[in-house]
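Only one protein chain is missing from this complex, and each of the others stays in its spot.
For reference, chains read A, B and C in written order, and residue numbers begin at 1 within each chain.
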Amino acid sequence: MKILYFAWLRERLNRGEEEVSPPAEVSTVAELIDWLAGRDEAFALATEKRSLIKAAVDAKLVGHDASIHGASTVALFPPMTGG
Amino acid sequence: MKILYFAWLRERLNRGEEEVSPPAEVSTVAELIDWLAGRDEAFALATEKRSLIKAAVDAKLVGHDASIHGASTVALFPPMTGG
Amino acid sequence: MTVRVTTERFDPGAELNTFLSATDNAGAAATFTGVVRSNPQDPITALTLECYPELALNQLNDLLAQATNRFDLLAATIIHRYGTLHPGEPIVQVMTLSPHRQAAFEAAEFLMDFLKTDAPFWKQETTPQGTHWVEAKSADDEAKARWE
Partner (left out) sequence: MTVRVTTERFDPGAELNTFLSATDNAGAAATFTGVVRSNPQDPITALTLECYPELALNQLNDLLAQATNRFDLLAATIIHRYGTLHPGEPIVQVMTLSPHRQAAFEAAEFLMDFLKTDAPFWKQETTPQGTHWVEAKSADDEAKARWE
């Protein structure tokens, strides 16, 4: 599974993407964030305030309760500031 | 005093402007319309529904109660349909 | 703040670019363009606008002054054409520039709402059936009333 990072999350993690293989019991975005935080302190710190982390699964904007089952790409990013 | 007519009022009167010399007691737009109606049946018919007649005195939009004292131009016209 | 009342055809895009180039201080520009409409169900061959130019300039300048007092505007322009126009030709363009998008939008709507009822233009439509004066719409009076 590919994880994409954008904006200050990308900067704080010092990477725009990475390949990860979470175990089968990690089934939602929230659980994926928990799992990523457990293995990487920089990630844990950067995502401490969960309300500042938005997510997309396979280029579709979703909530943290969304399933990541079968997803090939999950994107994590701060609130958007377009327009 | 010059009177200007626009749109269907101009068409129904068959003139875009005319010079008139109302007597001194004709002091408001409403009185001017009454006076013009008294001397011209076509004008009386065309302005029968007074709410459909708008007025400007010296290129300033006014109500029917406005003074025409000292005015050099009074314009009479239907509701505007710009934009 | 600019008002132009003209019988000359104008170019909506060129006007927008000129307007935008006026300042770098504002981030938000709202534009309204009214064009002569025609569709197969209700074809119009021409639209003729009669105008009282002297009153139009007074009314539109007054309207711009009101909008500038009321909204956070850095610039605003009204262009209004009269004479005989054909489908697809622009009739009117209103442009507003503000630091904030909401002010830009509101000012443009305010200008259009007042312009519809308070600017001395009268529209006459020519269709295959003949020529008729466009009637003033009560919806336009209502749209204006919401700003009071």
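As a working rule, a residue touches a chain if its C-beta (ideal position, glycine included) is under 8 Å from a C-beta of that chain, and two chains touch if they have at least 3 such contacts.
Computed from a predicted structure; not experimentally measured.
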| item | value |
| --- | --- |
| Neighbouring displayed chains - absent chain, whole complex | A, C |
| Candidate in contact with the missing chain, chosen from C:T31, C:N58, C:T77 or C:Q124 | C:T31 |
| Missing-partner contacts on subunit A, residue numbers | 4, 6-8, 10, 56, 59-61, 75, 77-83 |
| Positions on subunit C contacted by the hidden chain, ascending | 11-17, 20-21, 24-39, 87-88, 90, 99, 101-102, 104-105, 108-109, 112, 143 |
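Simple rule for what comes next: only the chains that are shown with their structure count from here on.
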| item | value |
| --- | --- |
| Of all other chains, the one whose Cα centre sits farthest from subunit C | A |
| CA centroid of subunit A to CA centroid of subunit B, Å | 72 |
| Subunit B and subunit C: spacing of chain centres that average the CA atoms, whole Å | 26 |
| Chain centre separation in whole Å, for subunit C relative to subunit A (CA means) | 48 |
| Shared-contact residues (touching 2 or more other chains) in subunit B | none |
| Multi-partner residues of subunit C (each touching 2 or more other chains) | none |
